[in-house]
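Every protein chain but one is kept in place in this view of the complex.
For chain A:
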Amino acid sequence: MTTIAASGLSVATPRVVVVPAVRVSAPVRLNYPWKLGSMNRMVVVVKATSEGGISDKVEKSIQEAKETCADDPVSGECVAAWDEVEELSAAASHARDKKKAGVSDPLEEYCSDNPETDECRTYDN
């Protein structure tokens, strides 16, 4: 069963990001639609890239903060709402930096952690 977070997919190329619960097996799991009827039913959660998700959160939180503060600019709610905006903006900028820093190819990531596995062995000689 595939669930697609449609609202977050504002990016032109939606990327399938599989979030494995435990990082022990191979990082990429494929969803074979023709196997859906059989016993091995895998759940693949398709999310927009984390950057898209956070950006939406930031936008939403700004809207909320504006609404909350429209009633009372000095109340605790207003302050807490803007604090949330700040926190999410910081998280968004970190995500952007991380993305810029290194485009994480899941295989590269996996191999840097586990160079001895079959997928990652390199034969130089």
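Annotations
Just so it is clear, a contact is a pair of C-beta atoms (placed from the backbone, for glycine too) under 8 Å apart; a residue touches a chain by one contact, two chains touch by 3 or more; residues count from 1.
As a convention for this text, contacts and distances are computed from a predicted model.
The complex appears with one chain absent; UniProt names that chain "Phosphoribulokinase" among the candidates "Protein RMD5 homolog A", "Acyl-CoA thioesterase 16", "Phosphoribulokinase" or "AP-4 complex subunit epsilon".
Within chain A, the residues in touch with the undisplayed chain are 23, 50, 53-55, 58-60, 62-63, 65-66, 69, 75-87, 89-98, 113.
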